[in-house]
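I have placed the structure first, in the form of structure tokens, so that the comments after it can refer back to it.
Just one protein chain is left out here, and the rest sit where they should.
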Amino acid sequence: MKKILSSTPLIMLIFSVVVLSAPIWLAPLGANYPDLLQKFAIFGIFAVGYNILFGLTGYLSFGHATFLGIGSYTAVWSFKLLTMNILPAIILAMIVSGVFALVIGFLSLRRSGIYFSILTLAFAQMAYSLAYSVLTPITNGETGLQLTQQDPRYLDAIAGIPVKDGLPSTNLFGTLIKSMDGYFGFYVAAVVLIVAFYISLKIFRSPFGMKLRAIKSNQTRMKYTGFNTRPYLLTAFVISGMYAGLAGGLLASIDPLAGAERMQWTASGEVVLMTILGGVGTLIGPLLGATIIKYFENIFSALNSNELHKIFDFLPEGMENFMVTVVGPFVGEGWHLTLGLVFMIVVIFLPGGIMQGISHLFGFIKRIFGMGDKPAPVDDTVNNDSVSKGGAS
Amino acid sequence: MDAILIQLLNGLDKGGAYALIALGLTLTFGTLGVVNFAHGALFMLGAFCAVLFNKVLTISAKVKDESITFFDAYKETPYLELWWGDTGATIIDYSVPLSILFVIPIMLLVGVIMERGLIKHFYKREHADQILVTFGLAIVIQEIIRHFFGANPIPTPAPDVVAGSAAVGAFFGLNENLVYPWWRLIYLAFSLSIIGAVFAFLKYTTFGMVVRAGMADRETVELLGINVQKRFTIVFGIATVVAGLAGAMYAPILPPDYHMGMDFLVLSFVVVVVGGMGSLPGAVAAGFLLGLLQSFASMNEVKAIFPGIDQIIIYLVAVVILLVRPRGLMGREGVFED
Partner (left out) sequence: MSTTPNNILEIAGVNKTFGGLHALSDVNLKIEEGETHAIIGPNGAGKSTLLNCCIGRLIPDSGSVTFNGKNMIGMAPHDINHAGMVRIFQTPEIFPDLTLLHNVMIPALAKRDGTFKFNPFKSLASEKAILEEAHATLADFELDKFHDQLAGSISRGDKRRLELAMGIIQHPKLLLLDEPTAGMARHDTNRTIDLLKSERMSHMTKVIIEHDMHVVFSLADRISVLVRGNIITTGTPEEIKNDPKVKEAYLGESEDE
């Protein structure tokens, strides 16, 4: 039974159905509009990739937003210089961010622990500052990089695509998907997410993934066991950097502009948060974390005191005003306060994130019904890690 | 020559702030073994203590403005002035230096609550967990401040007497017209004296001796039967107060806003790493060194040769030092290397 449940094709089938039907089952939550769905998928990709580095090897990078930013810039340049087709843009975004990840990773991975974190942070801050200053010709500084009517788009010109008035829209081979607006954007991102998740699943279940986890567990032992750990770490770093570049390229494909604020270190902090919230080192956790954070960001940050009054309308007036005063600071502009608190609570009480919570819950239910004392395996890789996290706390 | 003098002063000034923040960070690293990402937020909290103090002092009453006669006009006058006249006005004028008296108990309280309530439980956790939980705390502190004080920087003036500039040019026998803000000079002197005080405290008191011994070899100190735990709280409190003082006095130089802590935190971490994790003199030296480097890099002559260098110099230095001298300038072996 367990074997069948954890078989790759079945997981991928369920995963694909769940992702592709998101517009339907997210409707009751009010989260079924394209803008938000796109964010779920794109930041999901970002977090799934980040997890390959942080979740498997335990190396905490504080600079991964850099690669997202580089991906965005690359994609917009591809739209400006080559073609409005998103495929080359996304591929180039991955390649360029992969190259940057190779260089930054090569240097940063010469150190471990907090030194590694600081090195990635330093590189990220450098990239961010440069994007705002000297690199303005490439990044267009504070305004951000945008499309213009005058962009050459050499490939489109060669293909004889007529230049119309107004800015052209991004597309997939012109006719296949004419515009990335609305649900098209979501479905493109969703398909990419499914592929990205599949690759992550394969890595998790490969000897390569097991070795990465062994490095996290005891790097010294790995060296004396005959592994050169640095190329393993570098490969994981580059893969996660390419995932970030992919996410950045997709962001630019849906809305063709790129700004340096995407590279800010708070943005790097956000992906760490998503991963932690969902469950570090678990397969599905980071995706869950990304979705939850983007969902609540959307809901909470839109609430203002008027809406709060509406929500607490059913209470007597005194209570209503009191509740609005209490809840007020946590919503709207104060959404980050909620985020910070949730973050702290998760790290303090649930270091394994939501996935650990789920696994504890399953264990609890099983114990109640006397079905044995082992926690319920959702999937062996997921289970292993959340249990170990629980043991460490 | 003139430009160099100004940049030298600028650098020392900035370096003073970096050194003070880095000092506290290093103290918590070295003794408690905790990586505190909320330390920048404590700096910011200090600055807002000065803001709050100023606001409290200037709580005003509406008073009829006697100078306007043809209609009833009202003006806001602080109670302090109403009660004590000129003495009250002087107190308000000196709100920033006076706020030190307010900052010390408040920050000590914040520090003790933070250590007892949160940090204590993270001594045995991984560094990554420490970073993450204090990162969350930093966001929380910062958002609370934003909720009460808004998102805009709040100008907080220095006392009138020192609001002007000192004729440093004349003093050094250079251009007569070369001036430098008094308050910045005071800040430099202030940071130096705080650094001196912390070092003296660690060097000449028994408590300081235990702390230094603990930084060198915690296990042995614990084996000697000394209660290190209790001292941790005090050390954390000291680090908090130092950060708070650095922030309060910095308010006239940089009008405080809620995210100034994050900006300084990243830089201070770089400072600590460059100085060498766990080395107090290293943190101070690196603070001043990086402050100077940053201000010289922002000279036009330098920028003409290396465009954008002023933006990245600190990070560049950090990367080079970490790669060439993994333990920073004065770091010890085996600190934070697992």
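For clarity, chains are labelled A and B in written order, and residue numbers in each chain start from 1.
Throughout what follows, a contact is a pair of C-beta atoms (placed from the backbone, for glycine too) under 8 Å apart; a residue touches a chain by one contact, two chains touch by 3 or more.
Just so it is clear, the model here is predicted, and its values are computed rather than measured.
The chain not displayed here makes contact, within the full complex, with A. Screening A:A22, A:I86, A:L145 or A:A214 for touch with the missing chain picks out A:A214. Of the candidate positions A:Y232, A:W265 or A:F312, contact with the unshown chain belongs to A:Y232.
Residue A:R205 is the one among A:R110, A:R205, A:H309 or A:K366 that touches the chain missing from this view.
With the whole complex as reference, residues 8, 199, 202-203, 205-211, 213-214, 216-218, 220-229, 231-232, 235, 384-385, 387-388, 391 of chain A touch the missing chain.
Note that in this section only the chains that are shown with their structure count from here on.
One simple way to say how far apart two chains are is to compare their mean CA positions; for chain A and chain B this gives 34 Å.
Taken in their complex, chain B has these residues touching chain A: 35, 118, 121, 125-129, 131-133, 135-140, 142-144, 146-147, 262, 266, 269-270, 273, 277, 307-308, 311-312, 315-316, 318-319, 322-323, 326, 336-338.
Across the complex, chain B is touched by residues 58, 60, 107, 110-115, 117-119, 121-123, 125-126, 129-130, 132-135, 265-266, 269, 272, 276, 329, 333-334, 336-337, 339-341, 343-344, 347-348, 351, 392-393 of chain A.
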